[in-house]
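The other protein chains are all here in position, but one chain of the complex has been omitted.
Naming follows writing order (A, B and C), and every chain is counted from residue 1.
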Amino acid sequence: MDHSSSAPVDYLHADRGIRSWIFTLDHKRIGVMYLVGIAASLVLGGLFALAIRTHLAIPALTHGTTPAASVPAVGEPAAVAAPEAAAVQADAAAGLAAEGQAPTAASTLQETPPRYLLTPRQYNRVFTLHGAIMIFLVIIPGIPAALGNFVLPLMLGAKDVAFPRLNLASFHLWVIGAVFFLAVLFTGGLDTGWTFYTPYSTTTDTRVVTAALGAFILGFSSIFTGINFIATVHMLRARGMSWFKMPLFVWSLYATAVIQVLATPVLGITLLLVAAERIFGLGIFDPKLGGDPVLFQHFFWFYSHPAVYIMILPGMGVVSESISTFSRKHIFGYRFIAFSSVAIALLGFLVWGHHMFTSGQSRLAGMIFSALTFSVSIPSAIKVFNWLATMYKGSISLQTPMCYALAFLFLFGIGGLTGLFLGALSTDVHLHDTYFVVAHFHYVMFGGTLVAFLGGLHYWWPKMTGKMFDETLGRLGALAIFLGLNLTFFPQFVLGSRGMPRRYFDYSLLLDRHPEFAGLNVLSTAGAFLTGLGFVIVVICLAHSLWRGRPAPANPWGAATLEWQTSSPPPKENFLRPPVLSESYDPYYLDDLEYDDKTGAYAGVPLGLA
Amino acid sequence: MRRRLATDRYSYSHGQGTLPAAMKREALSHNDTRGGDTRGGADRRAASAAQAARAVPASRGSEACDLRRQTGLFAWGLPLAQAGGSFWLPDPASTTAHYTDYLFYAIFYISAFFFALIVVLMTVFLILYRRRDSRSKADKAPSHSTVLELFWTFVPVCIVIYIFAAGFIGYMEMRTAPPDAYEIRVTGQKWKWFFTYPTGYVDENLHVPIDRPVRLVMTSRDVIHSLFIPAFRLKMDLVPGRYTSTWFHAVRPGEYPLLCAEYCGDNHSSMLAEVVVHEPGRFEKWLEEASNFMKNLSPVEAGRILYQRQGCAQCHSLDGTRKVGPSFKNAYGEPVRFADGTTAVADENYLRESILVPDAKIVAGYPPQMPPYQGLLDEDKIAALIAFIKSLSDAHADEATPPADADEAPAPDASP
Amino acid sequence: MKTAESGRQEGFGHVVPLGTLLAVFAALIVLTGITVAATWVDLGSANLFIAMGIAAVKATLVALYFMHLRYDHPFNALIFVVGLLFLTLFLGLTLLDTRQYQPEIQAAVENPV
Partner (left out) sequence: MNDLTALAPHGVSAQSEQGHHPHPDYVAHHFDSAEQQFDAGKLGVWVFLVTEILFFSGLFCAYAVYRGNHPEVFVYAHHFLDKNLGALNTAVLIFSSLTMALAVRAAQLEQRRALIAFLLVTLLCAFVFLGVKYVEYRQKWEHGLLWAGRYHATGQESNHGPEAASADRGAAVAAGPRAGETTPAVPPELPPEATASEDAPRLVGVFFSIYFAMTGLHALHVIGGIGAVTWILARAVRGDFNRFYFGPVDYVGLYWHLVDLVWIFLFPLLYLIH
C-alpha cells in the first residue's frame, strides 16, 4: 500500500455538506450515521435505566426508618372511623404496610405526590421504554448496522454492499422508527413492557399502536440490513476469497442476517395484528372476542428468541477477531466457530417456548422446548472453549479491545451459564419472571453484546476515524463498565432466586419477610451509577481521540483481515485496487506482520495478498 | 393497593424455625384465633388494630422484626444472616420444592465449576503469555484439533442431557396434581386475588389444610396475572378466557407470601395475598366459620367485610377522598350528577344498579372502570353492602340497621 | 429499447420458451378447475389434503417455470425451500401446543368466571 503523496481523499472528506451524508450511498457513512443514532438511543435508554435503579433504591432506604416528612395519614378520619377504618384507609391508600407509618401516597390513582421518585404509572412507562428503546433501537441494529455496515465490505474486499440504496433506506427507516418511539415518549408513553402481551396491550390506554408501528418499521430496517448482508457475502467477496477465507466476524454477520430475514417478518405480522386488535377489534388475541392470549406469546417469542441471537452473534464475531489479533495467534478451530454461528442461528428458531413454561403452555410443548433449548447452549460453549484455546501460547497484549473481549468472556460466561437454570423446567418454574431472569438477560445483552459492541468500536475506531484513542482512558472505561456491570446485576440473581418478581414498582411490602431485598437493591443501584460512569469515560476517551488523537496507521493492531490492508480512514472506493487473494491467504495468519516501534503500527503484507 | 388480611396479622421471618419457641406458639395461636372465631373476630381485630395503630411506628407487631429493625438504619440483613432456606433460595415449604432446590444447586455447582475453569484458564494464559520483549510473537501451536473439539462438545452434551432430565422429572411432578387434591378456585383481577372455597365462600387469602394436597384452578377476569408462591416454588399464569391449574402440598404451618409475577399494570407490585397453612384439623373449622360470616355478623359488619373482600376498597374510599371511584362517605341519600348531565339521588336502587351494572350510570368526572358484579354477589350480599354504605353517611346512619336485619339469610349462600 | 452496443451476444438468464409458459398456464387453470370440482365430492378430512395437494402442485409449477427456479442458480431454490421450512416449523410447534391446551379453554367457555 503505497502512501504516495497523492493518496486518494478518504471517505470522510470525499464530499462535503449535510446532503452528502443524508443521501450518501457509501456504506461507511451509513455505518457512521447508524453509530451516532445508536449512541444517542443508548444514552436515552441508559438514562431510563438509571431512573429505574434510583427509584428502586428508595424503598430500601426509606423502609423501616421514620420517614423524614411524615405526611399525616391521608384524611385522618373524623368521628365515625374506628381504628379499623384508619387501617383500611391506610391499606386503601396503598404503599406502606405498617399502620401508623405515614401511608405512602404512592398508590396508583391518587394524585398526592409520590414518596418515591416515580408513581406506578410513570415507573411502568419508564421500564417499558427502557426495554423497547434498548432492544429495538440500540441492540438489534447495534453491531450489524453500525460496525457491520462499515466493516463488512472492507473485510470482503468489496467496493460497497450489494444494494447501497436499500442500505440507505434501512437507515432512513431506522430514523423514522426512532421518531415513532420519540412520539410515543412525548405523547403518553407505553406501559405494556417491551413484550406487548395481550390482553394488557389491547386494553391499556397508552400509545400501543404508535409503538407497534414504530417497532414494525424498525423491523423492516432490520430486514433490509439482513437482505443486504446476505447478498453482499454471496456476491461481492474479493477474488480468491472462498467461504473459509472470510473473517469470522463476516460469518457471524451472515448468520445474523439469516435470522433477521427469517424471524423479523413474524414480529411484523404480530405487531400489525396487535394494532388491528386495538383499532378494529380483530379478536385473534382478545379472549373476550374468542381469541387466545397464549397464541400471541407464541407469535411474539417466535421472533423474540431468535432476536436475542441477532444480538449476541455479531458480538461473538467481534470477540473472535479481537482475541486472535491481540494474542498474535491464529484463531483456534476456525471452522468450528464459523459453523457454530450458523448452528446458533438455526437452532435459535426451535426454542422459543422456554419463555412460556409457566404461561399456560402445555406440558408436552414445555418438554419439547426445554430439550431443544439445551441444544442451543452447545455451540456457545464450543465458541468459548475455542477462544480460550486461541489464547493458549499466544502473546497477549491487554489493549482496550482485548480488555472488552476478556470482559465479554467473563460476563457472557455468567450470562450463558445462568441460561441453564432457565432452560431446565423445574428451576424455571421458580425463577421465571423474577429478577433472576432480569439479571440473566442483562448479563448476556449488556455484558455480552454491548461490551462486545464497545470492543468492536474501539477495535475499528482507528479505521473509522483515522485517529488513535488513548489506551489508558480506554482501559479505564472498560474496567469501570466491567465492575459496574457485575455490581449492578449479580445482586439481582440473588434477588430473583429469593423470590422478587420483575417489573415491581415497589417491594417495600416484601421487606418484612425479605429484608435482604433492601441491601441487594441498593447495591444494584450503586452498580448502575458506576456503569454510567464507565460510559462517560468511554465517551471522553473516544471524543478526546477525535480532536487530539494521533493519526492512525493502516494496521495499528496487526491483523491480517482485509480492512487493515487499506488506509485509515479508507478511501471512498475502499481499496485503490480490488484485493486479489491467492490460495495461501489466511485471515488469521499473523506471522508476516511485524510491529514497527517508530510508526507504532504493523508493517508488512499478509501472506497470499497480492 | 397493598392488600393485607387485617391490620393485626403478624408478619415474621418466613422461616418458622427462626423464632424462639414461645414466640412461635403465641404467633400461631393468635393466627388461628384471629381467623377462627369470627363472632369475636371483628371486635378482636378492631382491638388489635387499635393497639397496632397506636404502636410506635418503628416497631411492627412482631418482636422478631424489631430485633432486625434495630440492627441498622434499614434492613441490610443480607441473606447470609437470613435464617431459613439457603443463600439462594427461600425456605422450602412444599413437597415438590425439593425438585427445584436440588436441580438449582446441581446446576449451580456445574456452572461454578465451568465458570471457574474459564476464568482461571483466562487469567493463567493472560499472565503466562503476556506480551513482553521476550515474547513479542505467539509460539507455534496447532490452530485446530478435532479431538479437542469433539471432547468439549461431547461433555457439555452429556451435562445438559442430565440437567434436562432432572428438570423434566421435577416438572411433571409439579404439573400433575394427585387425584384426591382439595380444589380451590382462584380468580385474579387487576390487583386482587379471590380464592373461592368449595363452600362457595370467597376470601382474599389462600387458607389451606396441611394434611392434603391442594389443587388450584385459576383464571383471570381481565389481563394475564401469575400466581407465585416462592416458598412452594410454584408459579402459574392466570389467563383470561381459560383455566390453568397447578397444585402443591404444604409441609409446614405458617404464612407465606403469594405474589403476582406477570406484569399486570399499575399495582402489579402490591397484588399480594397470604397463603395460610393451618395446623392439622384447624382448616375445616376455619372454613366453616368463615363461610357463613353473613349469618354471624350484622349486615353493616358483613358489608364492611364484603367492602374489603370484593375489591370495593380498591377504588372507593370511606373518608371522602377521591380515588378511582367516588367515596362511599356521605354517598347515600345525596344527589349525584352523572357523566351524561342528569342527576339523581343516590338511593338503594341506584346503589344496587351501580353494583350490578356500573356502566349504566357513571358519576361525572370518574372513569367507567368498575367491573360488573352481576352474578357475583347475591341478594343478601348486596343488601349488606348497601347497609354498610348507608352506615357511612352521617345523615342516614340510623336507617341502615332496621331493614337489613329483617331478612336474616338462613342458609349459607352458595354463589361465589 | 436501447440494445446493448455489441452484437447479438446472447444475454444471460434463461429465456423460458413461449410454449412452456402457455402449457404451464393451461395446467394451472385445469388444476384450479379440479380443486373447485373436488369440493362437490365429500370425502371428509381428505378434502383438505386434496385441496392442499393441488395447491402445492400449482405452487411448484409457478415457482419452477414462471419464477425460473428451474433454470436459475440452485441457491435461490434453496432460499425458497428454507422459507417454507421455517413456515412449517412455526405452524407445527404452535399447533401442537394450542391443541394440547384446548380443553382448558373449552372448560372456561362452558362455565365462565
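Please note the rule applied: a contact is a pair of C-beta atoms (placed from the backbone, for glycine too) under 8 Å apart; a residue touches a chain by one contact, two chains touch by 3 or more.
These numbers come from a predicted model, not from an experiment.
Undergrad: For the chain that was dropped from the view, give me its touching partners among the shown chains.
TA: Contacts of the omitted chain with visible chains: A, C.
Undergrad: Pick out which of A:117, A:169, A:342 or A:526 touches the chain that's been left out of the picture.
TA: Looking across A:117, A:169, A:342 or A:526, the contact with the absent chain belongs to A:169.
Undergrad: Among A:118, A:184, A:223 or A:522, exactly one should touch the missing chain; which is it?
TA: Residue touching the absent chain, from the options given: A:223.
Undergrad: Among A:234, A:335 or A:550, which one is in touch with the chain left out?
TA: A:234
Undergrad: Going by the contact rule already stated, which one of A:188, A:240, A:283 or A:571 would touch the omitted chain in the full complex?
TA: Result: among the candidates, A:283 touches the missing chain.
Undergrad: Can you list where chain A touches the absent chain?
TA: Against the left-out chain, chain A lists 25, 158-160, 162-166, 169, 223, 226-228, 230-231, 234-236, 261-266, 268-270, 272-273, 276, 280-284, 286, 288-292, 295, 298-299.
Undergrad: What chain C residues would touch the chain not displayed?
TA: On the chain C side, contact with the omitted chain comes from 1-6, 9-13, 15-16, 18, 21-22, 24-25, 28-29, 32, 35-36, 38-39, 42-44, 47-48, 51-52, 54-55, 58-59, 62-63, 65-68, 72-73, 75-76, 79-80, 82-84, 86-87, 90-91, 94-95, 98-99, 102, 109.
As a convention for this text, only the chains that are shown with their structure count from here on.
Undergrad: I'd like the Å distance between the centres of chain B and chain C, where a centre is the mean of that chain's Cα atoms.
TA: Going by mean C-alpha positions, chain B sits 51 Å from chain C.
Undergrad: What whole-Å value do you get for the distance between chain A and chain B if each is reduced to the mean of its CA atoms?
TA: Each chain's C-alpha centroid was found; their separation is 34 Å.
Undergrad: Would you please write down the residue numbers of chain A that are in contact with two or more other chains?
TA: 292, 294, 360, 363
Undergrad: In chain C, what residues contact two or more other chains?
TA: Only 101, 104-105 qualify.
Undergrad: Looking at the complex, which residues from chain C come into contact with chain A?
TA: Touching chain A: residues 75, 82-83, 86, 89-90, 93-94, 96-98, 100-101, 104-105 of chain C.
Undergrad: Of all residues in chain C, which touch chain B in the complex?
TA: Touching chain B: residues 101, 104-105, 107-109, 113 of chain C.
Undergrad: In the complex, go through chain B and note every residue touching chain C.
TA: Residue list for chain B touching chain C: 187, 219, 221, 241-245.
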